[in-house]
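On to subunit A.
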Amino acid sequence: MNKIKQFWALLKFQMAINLLIILMPLIFIMGYIPYLTRSPGHAYNLAYLLSNQNIFFVGFIAIMLLAPEVMRSAATSCVWPTGTEFLLTRAVDRRLVFRARSLLVYLGILAVPVAMFLFALKSPGLQLAEYNKISYRQVVNQLAGSIPAPAEKDGRSEKITIPNGNTLVESWHIWQFLCVAVCTQVFVLLIYPLKYRRFILWGTYLGCIFVPLIISILSISRILSISPHDVSRGESLSTNEAVFFAFVAHQWIFWFVTILALLMGQLWCKRRFARLEQ
Partner candidate 1 sequence: MYYNTVFLLNSNSGVPLYLQLQQQFQQRILSGQLLHGAQLPSVRELSAELHINPLTVVKVYQNLEKEGFVVTRRGLGTYVSHQSPALKMEARRRLVGPALDQLVVEALHLGLGEKEIQSLISEKFHQFKFQTGSKPNDE
Partner candidate 2 sequence: MTNEDPILVQNVSRAYDGPPVLRDLSLSVREGSIYGFLGRNASGKTTTLRMLAGLIRPHSGEVRIMGRDPFTTGAEERQWVGYMSETGMVPAYTKVGSVLKLGRALYPTWDAALADSLVAKYDLSPGKRFSALSQGKQRLLGFVMAIVPRPKVLLLDEPAANLDVMARREILDDILDLIRDCGCTVLFSTHILSDIERVADEIGILAGGNLRVSEPLDSLKDSIRQVRFFGFKDGIPGEQVPGSFRAIRGRDELTVTLRINPAFTPEDMARRWSCQVETRALSLEDIFVELSLN
């Protein structure tokens, strides 16, 4: 049995049955439209740039391509089958099925962020308007080559120019997506054999959406309550920004650990997938 031939056949088949899911990353593009269409002088807040609503789709796509049964009840799977049972009763190595699905997950999830990274390489310069005192200081200190722009007349906004800011931000997004994808894969295969897997999955997913939302709503209200004369009093960093600065400071370590986690995760997931009862 030619494994390579089987792998390609599986890949093509998975693409055929998951066409909508694979086209979903196009939704990622929409999140970038304001960013892509900004005017040259426009400056963004770092916290805004670092947060990415598309994270929610990353988790969703990872689940739908790897183990869609976890989202459904047994009754729904009878009426609207996912194709997993069909594939696992054909003459295939189950680990090959996992590899094909996993490859599609990462291709689908990383296509847009990688494209944005390449796009950023062309125009790496980033101009930030930093409201947050601590964040401002961190940017200037941590991000190599960042220069404060001349202060404005009203003294309220402080602009910083960062020469490789765009590439840093886009590589951060790639890293974020990778982390979410790996965690989702491991999580979904972990809960696969449980009876209440559907509820655990949706509970966790919705929790991941709403809990940070609530937190950020609270922090926005804190930001808005600052009077313009309190600029000396520093605000704390958002979690995203804190992790981002750590990421920038120790990029090689971050990437090394993540790639390691990815490889080990894939190994574990592959074995787990091969021994799952349907």
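Behind the choice of candidates: all candidates are chains of the complex that A comes from, given by their letters.
Some observations on this one:
The working rule: a residue touches a chain if its C-beta (ideal position, glycine included) is under 8 Å from a C-beta of that chain, and two chains touch if they have at least 3 such contacts; residues count from 1.
Predicted model only: the values in this text are computed from it and were never measured.
Here subunit A is shown alone, and of the candidates 1 or 2 it touches 2 within this complex. Residues 1, 5-6, 8-10, 12-13, 16-20, 77-83, 85-86, 88-93, 96, 195, 275, 277-278 of subunit A are the ones touching candidate 2 in the complex.
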